[in-house]
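Omission of a single protein chain aside, the complex is shown with its protein chains in their original locations.
Here the chain labels run A and B in written order, and each chain numbers its own residues starting at 1.
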Amino acid sequence: MIETRNFRILRNVVLSILALWVAIPLYVVASTSMKPLKDVSGLFQWLPREITLAPYFDIWTTVPLGKYFQNSLIITVSATACSVTVAVLAAYAVARLQFKGKRVFSLTVLSTQMFPGILFLLPLYLIFTQIRNITGIQLQGSYPGLIITYMTFTLPFAIWMLSGYFASIPKELEEASMIDGTGRMGALFRVVLPVAKPGIIAVAVYSFISAWGEVLFASVLTNEATKTLSLGLKSYASESDVFWNQLMAASVVVSLPVLIGFILVQKHLVAGLSAGAVK
Amino acid sequence: MSHSAIQNSPANAAETATMPAPEQSGKGPELPARKPRRSFLPYGLIMPAVILEVLIHIGPMILGVWIAFISLNQLNLTNWLNAPFVGLQNFVNGLNPESTIGQAFFSTVGRTMLYTVTVVGFSWILGMAGAVFLSSNFKGRAILRTFFLVPYALPAYVGTIAWAFMFNQRDGAVNQILVDTLHLFGDERPFWLLGGNSFGAMIMVNIWQLWPFAFLMLMAALQNVPNDVYEAAAIDGATLWQQFRTITLPMVQPANGVLLLVMSLWTFNQFNIPFVLFGAASPKEATLVSPLIYQNSFGSWNFGLGGAMSVLLLIALFIASIFYIRMVLPKGGDND
Partner (left out) sequence: MKNPLKVLTALAATATMALGLSACGGGSPQATTDTITYWASDQGNSLDDTAAKLKPSLDRFTEKTGIKVQLEVIGWTDLYNRILTAVTSGDGPDVLNIGNTWAVTLQETGAFEPVEGALLEAVGGKDRFLQTSWATGGAEGKTPTSVPLYGLAYNMYYNTKMFKEAGIEKAPVTWQEFVETAKKLTKDTNGDGKPDQWGFTAAGASVSANSHQAFIRGLQNGGTLFDADGKPTFDSEAQVAGVKQFIDLMATDKVMSPSDAEISQGSQKIDNLINGKAAMLFDQSPVKNFEARGFTDWGVASIPMMEAGATGDVSTQSHVAGINLSVFKNSKNKENAIKLAGFLTSDEEQVALNKAYRSLPVVNGASSDAAFQTEEVKAKRDALANHALPMPLIAKEGQMETLTGTAIKNLFAKAATGTVSESDIQAALKDANNQMAAAQ
């Protein structure tokens, strides 16, 4: 928009309020994570009376956070990679190829996003149990179970976004490549994917964020050996004591990887969305 | 949780799905070599997605509907395949508006609708404000843009637990500001997580987490507006408000249809926020549909009732979405 003085004043006021509002909870988390436990149980102090990094050391022993970190990393990275791969293939088919049942496919996949997760939880568990009973493949309490669950949750959005993105890429690029004899798949991998990088990044970020913070399904589909980081946070509050400072310190630790990753790819994310999703 | 993030519009997919078709018929066959034989390639490409969807979404959904018609509880869960069929009993028990549970269900649906409209409305307005103001160039713009997205990138549990900590009546930061510093409420410390206030508190937390998503999508949409359009409008003497109404709003229109649908479904199915704020049982004034279903399935380990509620909810959401797609996204209709 064209800037006038009024516009600038309004902008500064609105943005300041928004920034403050976003910042306060973040500040509360960060400052509480650096207070000793005795200062946390009383009235909230905006300026910590005493700053300590002890909670950041204690969190690793109160709860086996290191192991949860490893679990989360394996599950989230795998789910993201699988989701992107499967979505690229399906999205390409939807965007570029004609086939019978395409509409049914798109609509069915997308309509699954309408339903509350709570509805799937028990049936999914029962189905996993049944699969184990019949085939011996252990899905509950194992990495693959949670990985395929998470990748499926993010698949519909990923397919939709990528097919939008692929459709926006000029067809002539692929045609030229196909005339050179690369075939459809060659064209997809050599021509379309490099151009679609921002879209792929946007989808990957979305998948990663969704899987990293999920707790409901993780609470039923993991056991002590495969527990994820977000779920592990709950362990700082037990019936016998609530370690608020450690909970906040662990929250910071859990959030940092996804925040850093997010900031790094943020530019591509906006570019990817603006070319594909919102057109 | 409601599949934790962005969801989707069938309409747009349908649109993109058939997009290549008219062009092709216009230009004639471009790749005649491939046309005649029927290719299995597309089916091969969608196969992994189909298998996963059937296993994780469609299968459990059908089973979920089946559960609504049987009596499944902790006692026969081990042997769930043989749980007794009870027909419509669960629906009669759970959804009879005369009964305590039925009343709770229908008032909860109404409350959840109000909740959805409020949260989505405010999130959109804030997202739009952020996107518009950050589309102009000024110092610190890039930092602010990233900073605003932080609540979205944060694991949902972390953001909510921070607010829960702040809302504590006796020691929380919110009352510390409002009561101790600003001396509002006549020095009475209000409760934010109990009674009527809890509904507002929950809305506040949800907007905090959701608005960055609206901001992100709208910002992406505004990238497509060339700045010279505004310049031309300004030269023609259009006020800021006029520019917003005649240029900005129409430009984000395509994004809006999807965005609002997505955010509404997501908010309507909200589970995480009330669960972290209030625990397994929300205050009466702030019970949403998903937590109610949870209480009536996992809370009591009696799944038939929760199943019946889910089925009704599914039908309602399905009809609402179809209706929305037809009304608000008329483009989707072209492909039928």
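One rule holds in what follows: contacts are C-beta pairs under 8 Å (C-beta built on N, C-alpha and C of every residue); 3 or more make two chains touch, one makes a residue touch a chain.
The structure presented is a predicted model; accordingly, all values stated were derived computationally and were not measured.
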Residue in contact with the excluded chain [from A:Phe44, A:Tyr68, A:Tyr125 or A:Phe153]: A:Tyr125
Residue in contact with the excluded chain [from A:Gln113, A:Gln140, A:Ser163 or A:Ser177]: A:Gln140
Omitted-chain contact residue, chosen from A:Arg8, A:Lys100 or A:Lys197: A:Lys197
Residue ranges of chain B at the interface with the undisplayed chain: 74-75, 77-78, 80, 93, 99-101, 168-170, 189, 191, 193-197, 279-281, 283-284, 298-302
Residue ranges of chain A at the interface with the undisplayed chain: 41, 61-63, 74, 77-78, 80-82, 84-85, 88, 125-126, 128-129, 132, 137-138, 140-144, 147, 189-190, 193-194, 196-197, 200, 204, 219-220, 224-226, 234-235, 237-243
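In this section, only the chains that are shown with their structure count from here on.
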Distance from chain B to chain A - Cα centre to Cα centre, in angstrom: 15
Chain B residues within the chain A interface of the complex: 1-10, 12-14, 16-21, 23-24, 30-31, 39, 41-43, 45-46, 48-50, 52-53, 55-61, 63-64, 67, 80, 126, 129-130, 132-136, 138, 144-159, 161-163, 165-166, 170-173, 176, 180, 208, 216-221, 223-224, 230-231, 233-234, 240, 243-244, 248, 252, 254-255, 258-259, 265, 269, 271-272, 275, 289-290, 293-294, 297-298, 303, 306, 310, 313-314, 317-318, 321, 335
Complex interface listing, chain A residues touching chain B: 1-4, 6-7, 10-11, 14-15, 18-19, 21-26, 28-29, 32, 41-44, 46, 86-87, 89-90, 92-99, 102-103, 105-124, 126-127, 148-149, 151-157, 159-160, 163-164, 167, 171, 175, 178, 184-185, 206, 209-217, 230, 233-234, 244, 247-248, 251, 254-255, 258-259, 262-263, 266, 269-271, 273-274, 277-279
